[in-house]
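The complex is shown incomplete by one protein chain, all other protein chains being positioned as in the whole.
Right, chain A next:
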Amino acid sequence: MVVDELGDETVDRLFHALADTTRRDILRRCVRGELSVSRLAEAYPMSFAAVQKHVAVLERAGLVTKQRSGREQLVRTDPDAVDRARRALDELESAWRGRVDRMARLLAEDPGTGTSGPGGAEDSGTGTSRTGPSATGENDEKEGPER
């Protein structure tokens, strides 16, 4: 889904950046807060320069930014917190829109009176048109091959 919004070149860079276990791990660590490159380097059995190289690849892919803080370079995953929050809420919204649609379809199938509890008789087929909001939803059940 995210991929659709990006150009080929960007996607290439992203793929390259994420195709490496260490880089994916760096990404995970840096979501939790800013870490300096030297702190990061302590976590891996490789040289500071090697870790720095990995960070550079991630940076080019736009997955992390480096910020100077005193004498340290802090690495953080995707700087735009607002954009990320928006993306998270957008995804949540679309999940809930899907849920509401399915709820509406279920209600159209079986408007019920609500008085019969879950244990009550399944009244499928009977009295479906009592409080029903018009007869849509009827044909949603089977995705006809007509289209």
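Keep this in mind: a contact is a pair of C-beta atoms (placed from the backbone, for glycine too) under 8 Å apart; a residue touches a chain by one contact, two chains touch by 3 or more; residues count from 1.
We take it that contacts and distances are computed from a predicted model.
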* Match the chain absent from this complex view to the correct UniProt protein name in "SRPBCC domain-containing protein", "Tryptophan synthase alpha chain", "Amino acid ABC transporter permease" or "Ferritin-like protein". => "SRPBCC domain-containing protein"
* Positions on chain A contacted by the hidden chain, ascending -> 1-3, 14-15, 18-19, 24, 27-28, 31-32, 77-78, 81-82, 84-93, 95-104, 106-107, 111-115, 117-118, 131-133
